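The structure appears right after this line, and notes come after that.
Yeah, one chain of the complex is gone here, protein chain that is, but the others are all in their spots.
Let's look at chain A:
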Amino acid sequence: MTVVIDRTRGPDPAQRRAGPGGTPVSAAERVRQKKAAGDLYQARVPIYPKLVHGRWRAIKWALLIGTLAIYYVTPWLRWERPGALPDQAVLVDFTGQRFYFFWIQLWPQEVYFITGLLVMAALALFLTTALFGRLWCGYACPQTVWTDLYIYVERLFEGDRNARMRLDAAPMSFDKLWRKTGKHLVWLAIAFGTGGAWIFYFHDAPNLIRDFWVGKAPATAYVSCAVLTGTTYLLAGFMREQVCTYMCPWPRIQGAMLDQHSLQVTYRTDRGEPRGAHKKNASWEGRGDCVDCNQCVVACPMGIDIRNGPQLECINCGLCIDACDEIMGKLGRPKALIAYDTDAAVAARAAKQTPVYPLVRPRTVYYGAALALVSGLMLWGFANRSTLDLHALRDRNPMYVRLHDGAVRDGYTLKIANRGFEPKTLQVAFAGVPGAKLKIPGEPATEGVLTVIAPPNEVTAVRIFVNAPPAALTAPDLPAAFTVTDGKVEAVAKTTFVTGAAR
C-alpha cells in the first residue's frame, strides 16, 4: 500500500468556499463548519521514509558521522596553556570570562570576533544557497543530522518503511512493546548524550563529568543537559519535518536567496512527463521516463512529492535522487531523472535549448563580495589584534582640582588590559600638557614616565593624577594622550586635560 502525502493541495476549494447549496456564508459560520469538519487544526501525518542507497545517502552518512564526531569529541581535546589557565582546546569559560579556541583566547570585549564569525557564516550560507540550494538544510543542519540518526535507530528496532507501517497499525503485542520501548530508550540515550556533550563546552570536561555524576556540577549544567535532552528527544523523535516546516524561519529566508539558476533537487519534467506505469519491453516512445513508482515520495523524510516542483518543505537532501536512480538503473534508463538541477535548465531543455549553469550572477557576486569583505576585515582585525589595550577614564567629578600654587590636577583611571600570558612591565607616559607631572597616589610624583606592572591575562586599573603647572593652563581643554609600552607593544589612549581656565 502506498500513501501519497501531498500537502501542496488543500481540500477541495469548492467545499470550503461556500456553505451547503453554494451560498456564501459568514466568517463565523465558516469557522463553525471547519471546527465540525475538524480542519481548523491539522494533525501531523506520520512519515515513514524508506531507506535508500546511493551517492547522496553515502554522503549524508559520512557527514552525519563527521559532524556528530566533531560535536562529541571536541570538548575532550586538550591544548597546553601557561599557568593555571584551562587546558581544554575549545572552552566557553563563563566563570573566567574567556573563550578559548586552541591557540586563540578571546575576552568578552572582543565578542565582535564572534559576531564577525556569525556574519561570515550567514554570508557563506547565502552564497551556498544561491549557488547550490539548501545544502545546509539537507546535510549539515543539526535538526537533519539528529533526525537522520533517530530514523536510523528506528529502522534498527522496527525495520524499514513497510514494516514500520505494519507495526504501527498492528495491535499492541509483546513484539511491538519491546521494539517501541527499545527505540525510545536508545533515543533517550542519544538525547542525553547530546545534552551531556553540550555542557562540556562550558566547563573542564574531565572535571565536569566527575562532578556531574556525584551531583556536584553547577545547576546550569544539569538544567542545560535536561533541556537539550528534552529538545533532542522531542525534535528529532517526534517533531522532525514539523520543525523545518513550521518552526524554522530559514526555509522562508532561503526563498529570497534562490533564483532560477540555483541548483536544487529537481524533477526534470522535460524528461519525466508524461508519466505513467510502464510494461516490460514496451516502447519508451512518446512518453516520459517517470513510471510513477512513487519511490521518490516514500523515500522523502519531509513527506512531499518532488514532482510537484520546488517546495518550501524540501530540504534538498537528495534522497529521492538516490531512490529514483535505483529505479532508472533497473529499467535501463539513464539516471538523474531527479537531480540537482536548476529551473532554468529544465525550462531550456523543454525548449530544446542547451542548458547553461552560470555560477557568476549578480546575487552570487554580491554575496561573494560581501563574504570576502567581511572575511578580509575580520582577518585584518585578528592579525592586528594587540595583547595590550589601554583606556583612560578621566575623573568627571570633580573635572579638575586647583592646587595651592595655582596648578591644576586632573585624575585619571587607566584600564590596562594585558591579554598576554606573561606579566608586563609598562612605561606610562603622558603627552599634551607641557611640564605635567604624573603621580600614582602614595608614590612620588615624576615629570617623566611611570612604571606599572600589569599582571597577565587581566585588566589592571591604575589611578593617575596629572599636575599641570599654571603656565600650561592655556585653554579650557588640552588634548592629551596616555601611552603605555613594554618596549615591544604599545597602546595609546586619547583623552582631555581639563584646566578650569575660562572659556
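Basically, contacts are C-beta pairs under 8 Å (C-beta built on N, C-alpha and C of every residue); 3 or more make two chains touch, one makes a residue touch a chain; residues count from 1.
As a convention for this text, contacts and distances are computed from a predicted model.
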The chain dropped from view, which UniProt name applies: "Cbb3-type cytochrome c oxidase subunit", "Nucleoside ABC transporter membrane protein", "Spermidine/putrescine transport system ATP-binding protein" or "Alpha-ketoacid dehydrogenase subunit beta"?
"Cbb3-type cytochrome c oxidase subunit"
Identify the residue among A:81, A:176 or A:402 that touches the chain left out of the display.
A:402
For the chain that's not shown, point to the residue among A:43, A:70, A:172 or A:277 touching it.
A:43
Residue touching the undisplayed chain, where the options are A:215, A:249, A:358 or A:441
A:441
In chain A, positions touching the absent partner:
8-10, 13, 16-17, 27, 34, 39-44, 239, 242, 246, 395-398, 401-406, 409, 411, 439, 441-443, 463, 465
